[in-house]
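In this view, the complex is presented without one of its protein chains, the others remaining in place.
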Amino acid sequence: MLTTIRDLFRYNIEFRIGSILVTVIVLYSGLSFFSPYAPEQIYVVIPDQPPSLTYWFGTNSRGQDLFWNLSFAFRNTLVFGLIVAVLSRVISIVVGMTAGYMGGMTDRVLMFFNDIFVALPIFPILILFYFVLRNDLDTYTLALIMACLGWAFDARLIRSVALGLRHREFTRQATFAGMGPVRIMVEEHLPYVMPIIFSTAMANMIWSIGFEVTLGVLGFTNLNIPTIGTTLYWANSHSAMLVGTWWWIMIPVILIILTFLGLFLLAVSINEHIDPRSRLRRMGGAE
Amino acid sequence: MSALLEVDAVSKSFPMGGLLSREQIEAVVDIDVTLLQDRPEIFTIVGESGSGKTTLARLILGLETPTRGEIRHLGQPVGAGRFGAQRHAFMSAVQPVFQNPFEAFNPLKRVDRYLASTARAFRSLTRRAEIEAAMDAALVDVGLSLEEIRGRYPHELSGGQLQRAAIARALVCEARILIADEPVSMVDASLRMAIVNLLRRLRDDKGVTVIYITHDLATAYYISDRIMIMQKGRVVETGPARRVLNAPQHPYSRLLKASVLSAADAGQGNLAPAQDLFEASQEALEVARDSRMIDLGEGHSVRRAG
Amino acid sequence: MTGPILTVEGLKAYYQICQFGQHLEVRAVDDISLQIERGEVYGIAGESSSGKTSLIKVLAAATRPPLRVVGGSARYDFGGKGIDPTTASEAEIRAIRWRHLSYIMQGSMSVLNPVRRIERTFRDFAQRPLGLSGAAYRDRIEEHLDHLRLPKSVLRAYPHELSGGMRQRVTIGLATVCRPDFMIADEPTTALDVVVQKDVLSLLRTVQQDMGASIIFVTHDMSVHANMADRIGIIYAGRLVEEGPTRTLFTRSRHPYTAHLVASLPVIGDTRPRPALEGRPPSLANPPRGCRFHPRCPLAIERCAREVPPLEAVGQRHRSACWRAEDVRPLLIPGETGQTAMVQA
Partner (left out) sequence: MRSYAFFALKRLIQLAVVVFAGTSAAFLVAHFSPISPVETIIGRVSGQSSFSPAAIESLRATLTELFGFDEPLWQQYLNFWSRFIRGDLGPSLIAFPTPAMELVMRALPWTVGLLTVAIVLAWLLGNILGGLAGYYQNSRLLKGFGVIAIGIQPIPYYITAFLMVVLFGYIWPVMPISGGFAMEIRPAWTLDFILTVLWHALLPAASLVLAGIGTWFLGMRALVSNIVTEDYVTYAELAGVRRGTIVGGYVIRNALVPQLTALAMALGGIFSGTIITEQVFSYPGLGTLLIRAVNGGDSGLVLAVSCVAVIAVAAAIFVIDLLHPLLDPRVKVG
């Protein structure tokens, strides 16, 4: 496992760039623990200062130092994405592996529900939830809702892998060696599903953070918690582009794009690592 | 002599198409096989793809439930999907041998874990020394030893070692019957005979009964005691292997024999298809529904119309 | 036209793999020389990963990285038109494909484009090399199908609607429709049932004799070679270890590996015990020194581990690469019942 990561880091440029980007963003969000200002404090510095040596990312119209403020925003957003990813992975592993391993009626029933979740347009539903919950819709509730809506696509992927594994001869070998279904799923099949879980976790984080940002920008969230979405919301509500405080918008946008790019590159490179055919192609191409 | 395994008028059909469709495919029709307890043998089931031989193997292993008829092991019915003690006892006595040695073990896991798991689950062994002794004994029976296998991953072993280890795994639980579905169809020539010879030795030295399922008449002739030839789910001919193959009676059996490419006439370019036998066996297939098995003596019987 | 249709000299093709910074060289084809005559069926036998597939990739001019030709040559002679598949340009190769050089793939589900009717596939493959169009083209195709005893209805079918045997007959139809001079057949009957297998082989043999074409026929199944090939070349670990007329190899082999392959074939009516070959095929990335077969060879002497035996004539059109070729006795001759000749170790 560790050697795989090391080799990927050394020889796969996508993985290298991706992991560097993600590490930098994570370290940056970790800086929030050392922030001199609390995130909800406003008018603690001179407003509307462009980026300078004193204020690396400038200050906004609400008198906040963007460098520190954004570090909180990134921490909250990343934690949110991580919660969604972990919870939805749990659901998709359970559903996908059960459907794939059991097959037959179990599979058909689970996939029937799965397809309903795939077909639902999530955004109107999220808005509906906001409409009902209003300011009770905090980061954790939203994460829970997103996790419940965001597992179906990946459960199908996991199922197809599990379905293939079910017909492999070693699965029958394990059955006739007296291993039960749960043990076979966990010990024999899960290792094959792990890389997919990692790569879809990255994709899932991009997906959920994307929605969080969107809801935040529209103001459909608790605006007192600094996240990337609320940061952009405040910038918009102060007409940042019009009054010329461009850094208030452009810096978070650039940072969030870099985050997405990093996560995406990790997903792509892990995915490529799973697929032996594209790996062979890479080997051939490396002359 | 009491029966070890009885396949009693077993049929299996699968629904074809969707839920609403009423069409059925008859994969296996009215099969009778009896294997005796104190007469270990290699019982061969021969057929082409679609003959139902693999379905029959799955039925015997309890991976499918018969549509009609019953399969009994030591007088007890064998049920698919059963978990309780009965299924457990059955699994410890009837074990499969796999088709492709390179696929038989999880590439990410050590080979010995399957042997140890078998020893724990079916022999109720718990002490490490006992488990290892059971593993080693089984491995020695197939010409390996625990030392060669311990801690190894599948990719570190050769195809021959893997196939032997897989068979040893079945022997750990002291299986009386091995079900080998095409165990040599995917291995190289140099390995093929090693496996076939091993199956023969297990019969002779360990008293293990082997149900050998194959499309290859030549290896069937080489190792079997009895043979059963299947065409589209039905038995067309059964009896002592050499007697049947030396002088097959059913047109389909004769067609199969005539289609075997023999090395005996190497270089003669003998490829003329047996068109008459092909037509005769098609005719026999058409009237199969109104036919029955006729006893020819010495356990040899053949399907005839009427 | 005289002279061989294909001459291969000292051909070397390696997989050069660079993964995670490690360079790996797999010598899949290592110094192979052979000649194939006009109208001849030449069988190539060998175990999986012995290099036989790589050899025919080179001969079919389908070498793709990481497989690379690193030495030697191959030369086709199509009636004065010579071409080397290892050096010829893309355009030169395209000019001979299907007109002179065609290919029959392993009989699997995926040889024919699943979303095209057979008709379309025929048009894609054959129209350009035949240089016909309209009614003339149609007539030609239908005449060809008649000749192969294939019903015209297959043209309207999708591949998945045909049985395995029918699909393979269609691919033989595709491969022969332009009456090529040379065909490469890669395990064309593996995965077919015995009855169908014999039928397909017989069809291929008949068409080949009608056209007077040559075939290089690759399979691991010695009993197919016994009935199909005029001559056989045995490949072991990337090297040609023995070559000779089919009958000669089956009865008077001069290489211990061939002797084992032949002896391990069971025959109906023959109850003699068959020996198994112990050990495993060597890794082509790190083959043993000297003769590559020596770790498994019952005849091996000290010299075998040191020096590579050359492929030398041991009889008429019969070559073997073994230091002890003279001492090799057939272990068991198929078709002869009775006493077993033992190897004198």
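Lettered A, B and C in written order, each chain numbered from 1.
As a convention for this text, a residue touches a chain if its C-beta (ideal position, glycine included) is under 8 Å from a C-beta of that chain, and two chains touch if they have at least 3 such contacts.
Note that the coordinates shown come from a computational prediction; the quantities given were computed from them, not determined experimentally.
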{"item": "Of C:Met105, C:Leu132, C:Ala191 or C:Met211, the one touching the omitted chain in the full complex", "value": "C:Met105"}
{"item": "Contacting the left-out chain in the complete assembly, out of C:Arg38, C:Arg97 or C:Arg138", "value": "C:Arg97"}
{"item": "From C:Tyr14, C:Tyr42, C:Tyr76 or C:Phe125, residue that would touch the chain that is not displayed", "value": "C:Phe125"}
{"item": "Residue numbers in chain A that touch the chain omitted from display", "value": "14, 112, 115-116, 118-125, 127-132, 134, 153, 156, 206-207, 209-211, 213-214, 217-218, 220, 232, 241-242, 249, 253, 256-257, 260-261, 263-265, 268, 275, 277-278, 281, 285"}
{"item": "Those residues of chain C which, in the complete complex, touch the missing chain", "value": "60, 62, 93-94, 97-98, 102-103, 105-106, 108, 110-116, 120, 124-125, 128-129, 158, 160, 174"}
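One rule holds in what follows: only the chains that are shown with their structure count from here on.
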{"item": "B-C or A-B, whichever has more C-beta pairs in contact", "value": "B-C"}
{"item": "Distance from the mean Cα position of chain C to that of chain A, given in whole angstrom", "value": "52"}
{"item": "Centre-of-Cα separation between chain C and chain B, whole angstrom", "value": "32"}
{"item": "Chain centre separation (chain A, chain B; CA means) in Å", "value": "50"}
{"item": "Of all residues in chain C, those that touch chain B in their complex", "value": "47-48, 164, 193-195, 197-199, 201-202, 205, 220-228, 230, 245-251, 260-262, 264-271, 273-281, 334-335"}
{"item": "Chain C-facing residues of chain B, complex", "value": "48-49, 158-160, 188-194, 196-197, 215-219, 221-222, 242, 245-246, 255-257, 259-273, 278"}
{"item": "Chain A residues within the chain B interface of the complex", "value": "168-170, 172-174, 176-179, 187-188, 191-192"}
